[in-house]
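One structure is given here, and the rest of the page talks about it.
For this view, one protein chain was removed and the others were kept in their places.
Moving on, here comes chain A:
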Amino acid sequence: MTDLIRYTAAETASAIAAGEVSAAEVAQAHLDRIDAVDKKVNAFLHVDTEGALKAARAVDEKRAKGEKLGPLAGVPLALKDVFTTEGVPTTCGSKILEGWIPPYDATLTSRLKDAGVVILGKTNMDEFAMGSSTENSAYGPTGNPWDLTRIPGGSGGGSAAALAAFEAPLAIGTDTGGSIRQPGAVTGTVGVKPTYGTVSRYGLVAFSSSLDQGGPCARTVLDAALLHEAIAGYDPLDSTSIDAPVPAVVEAAKLRDVRGMRIGVVKEFAGEGYQAGVMQRFNESVELLRELGAEVVEVSCPSFTLALPAYYLIAPSEASSNLARFDAMRYGLRVGDDGTRSAEEVTALTREAGFGDEVKRRIILGTYALSSGYYDAYYGSAQKVRTLISRDFDAAFAGVDVLISPTTPTTAFPIGERADDPMAMYLADLCTIPSNLAGNAAMSLPCGLAPEDDLPVGLQIIAPAMADDRLYRVGGAVEAALNDKWGHTLLEEAPAL
């Protein structure tokens, strides 16, 4: 039965549909795996054993009655603890929400449930999704299954680690500056940031509303596509939801053909700060795409060098406003309410006790960037940079179908190395941020191990908004060619836990 945890989501769903295995057995196998390894990995903040088995049994009953099952029915999933789940704790990795039980499901949560997906539990994350290492969680860091002394990326480190540790074949992340793609890159898994507005944000606890986007995490490109189709689509409960059909991502993932596609290599994402082994694997991927029949050209996006500074003004600005809701009045922690203190004092004491360092830094930074006297120079300029970045993308996509780059400048760094050096930490998002600022679609998939440290390297593919299918077309072809070359998937090289 240990094999069940190594199945892809697609294999799991068809085995369940064919009656070769029950959804309850699949769920139990994953719960057992979590029980066996998660003390070491710490991918999960909450395991919902009862809820998972109940959902699995419902799929089995449906099948017994001869009802048609969806393409992911009975497949277990690890949900980032930033989406609300009715009756199941949601903390966002923060002490300020410790013990909070949401009274409603996020749209994404309901869609997963409707699809018969079995939610195993909630995964660890940097507090309110602010970070690139999951070290900012109030509930302790998550280990990278490739080397438990290293970070699994962030903010969605728990979701990525759960996949790499075979605790779940599917996971959900959110990507504000790279929080799906960067954890995917450093754990040897696949992560996709869909086009902004295509996955509902209703019930996603807001960090930076104009950047946040939920998306699929998986061990294969096809599995990511199946999950993408299950969660994407118009939602009237999200005022920024796009009312348009979801691109045919599953079909694209199965094509495995890039002949005739034009692919641009972003010139700016190389040079100082980029690890040699990362660049080596990236350059090999470029060659591979040429061999597979794509036309590869170099593309310049000069404004991308200002993306990181613009992001670290825009995201904290929006966060400083969004996190004002944690006022100790309606939900969450309340500290110092002894009958003598005012509401304002209780709010300030609660936020001091309930928020961690990175959240406090960003709230202060955002408040600074939005204050009169600095607004034009900082926030106003950052918004102009955002326009320039979109223009760079538009110019690039006039000549190529997709852009590619390394997902991250380096492989997974040791836990603790950048924990108290915010600027060093922020550099992990260098290549992923432009897509959030422009709102387009991007994927990271594994492209090998860096020779110097034997740790996974991610290849980033970027497509224009609403052309998410191109990510899967290119990703599916690269994945198939690499698996052929290696004779196995990259994760099979991960050490046993």
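To be clear about the criterion, a residue touches a chain if its C-beta (ideal position, glycine included) is under 8 Å from a C-beta of that chain, and two chains touch if they have at least 3 such contacts; residues count from 1.
Just so it is clear, contacts and distances are computed from a predicted model.
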{"item": "Chain not present in the shown complex, as UniProt names it (candidates \"Ion-translocating oxidoreductase complex subunit C\", \"ABC transporter substrate-binding protein\", \"Aspartyl/glutamyl-tRNA(Asn/Gln) amidotransferase subunit C\" or \"Cysteine desulfurase\")", "value": "\"Aspartyl/glutamyl-tRNA(Asn/Gln) amidotransferase subunit C\""}
{"item": "Candidates A:169, A:406, A:439 or A:476 - the one touching the absent chain", "value": "A:439"}
{"item": "Contact partner of the left-out chain, one of A:287, A:352 or A:394", "value": "A:352"}
{"item": "Per the touch definition above, residue among A:14, A:280, A:367 or A:489 touching the missing chain", "value": "A:367"}
{"item": "Of A:36, A:248 or A:388, the one touching the omitted chain in the full complex", "value": "A:388"}
{"item": "Residue among A:44, A:304, A:378 or A:413 that touches the chain left out of view", "value": "A:378"}
{"item": "Hidden partner chain, residues of chain A it touches", "value": "100-104, 196-197, 210, 236, 239-240, 242, 306, 309-310, 312-313, 320, 324, 327-334, 337, 339, 341-349, 351-352, 355, 357, 360-361, 363-365, 367-368, 371, 376-378, 380-388, 390, 422-423, 426, 437-439, 465"}
